[in-house]
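A single protein chain has been omitted; all remaining protein chains appear in their positions.
What follows is subunit A.
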Amino acid sequence: MSRSVLSLRLPAYLQTKLIQNGYHTVADFDEAPLAEDLAQFLTQSEVRSLASAAQAQPSAHSAWSIQQQALTRSYFSTQLSQLDTLLGGRGIPLGCITEVIGEAGSGQTELCLRLCLAARLPAAQGGLGVNSVYIDTVGSFSYCGAARAAHRLSALSSPLATSLLDGIHVFRVYVAHELMALLSSFDQIISHIAGVGLVVVNTVSWPFLASFASNIARRQVLHTELSHVLSQMAAKYKVAIVLVSQAKSPFGRSNLLSSSSSMDGDVWARVAANRISLQRRSDGFSIALSASTMHPTGETLVNDI
């Protein structure tokens, strides 16, 4: 049984043209003599795109090969032993999305800065020596904040600490279309900067809120689109993507794990391998791994992020 024309990855108008001219399945136009017939109502480039679409088969991999891929995945330590423990002892995985949820003031920016620096550390210290792309949508990034974060990383001397900062590339975006434009240009950015291992978006919720304050449907459509784009980006370029999303409502005093939800719903959770929740306490910060495809959930308390 041959594939229907409608199942091919072609523009809708091209599918319509084919059907109107009597070509309903791939078998109908696969034979060579029909090429001239096609040329009557299709341009050359359209014939070419038709040929490539017809040949493209949906791919499937064995579970084994996927596991092998997972075993070769790289991780970098967060340099916070309690958080590394929550993350199975290995840290943040490359090629995956990690969602970070927190209310205002719960340490999201501090965590983002820490991860950018931790990724830059050499392998001997648990890092990967990679550059980071920090997409700042709210105006959270500052040199002084980053320098302070560098000093909080354990056992680092001052000159070494600030040398980590030259691996962070900051982009300031304000609204949804700027964020979409930036991420669509990612392949150019990756080749320009080289050695990028981490992309941080702080926060991913705000630009859509800013552009579509009253249109929740439009926000959700774009969130879904972006989640697919980011998922593919993480896998293709083998980068860790950390998305900070705004928490939905004040957490209860107790259970960070059960009350953790994002203002965007679960759109990011659906594509995230790990979901980290943050909460500020009077004596420090509460960090929880509230969902993960790789590790059991858990919660911990730290003095400083």
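Operating definition for what follows: contacts are C-beta pairs under 8 Å (C-beta built on N, C-alpha and C of every residue); 3 or more make two chains touch, one makes a residue touch a chain; residues count from 1.
We adopt the following convention: contacts and distances are computed from a predicted model.
A.B. asks: I want to check something: the complex is missing a chain, and I'd like its UniProt protein name from "DNA repair protein rhp57", "Exosome complex component RRP4", "AP5B1 middle domain-containing protein" or "Auxin-responsive protein".
C.D. replies: Matching the unshown chain against "DNA repair protein rhp57", "Exosome complex component RRP4", "AP5B1 middle domain-containing protein" or "Auxin-responsive protein" yields "DNA repair protein rhp57".
A.B. asks: Of A:Gly129, A:Gly145 or A:Gly265, which sits in contact with the chain we cannot see?
C.D. replies: Among A:Gly129, A:Gly145 or A:Gly265, only A:Gly145 touches the chain that is not shown.
A.B. asks: From the listed residues A:His177, A:Lys236 or A:Arg270, report the one that touches the chain absent from this view.
C.D. replies: Missing-chain contact among the listed residues: A:His177.
A.B. asks: For the chain left off this view, which of A:Glu46, A:Asp84, A:Glu99 or A:Asp264 is in contact with it?
C.D. replies: Of all options in A:Glu46, A:Asp84, A:Glu99 or A:Asp264, contact with the hidden chain holds for A:Glu46.
A.B. asks: For review purposes, identify every residue of subunit A that touches the missing chain, sorted by number.
C.D. replies: Per the touch rule, subunit A residues meeting the hidden chain are 9, 11-14, 45-46, 49, 103-106, 109-110, 134, 138-146, 148, 165-178, 180-182, 184-185, 188-189, 192-193, 206, 209-211, 213-214, 218, 221-222, 224-225, 246-250, 280, 282, 304.
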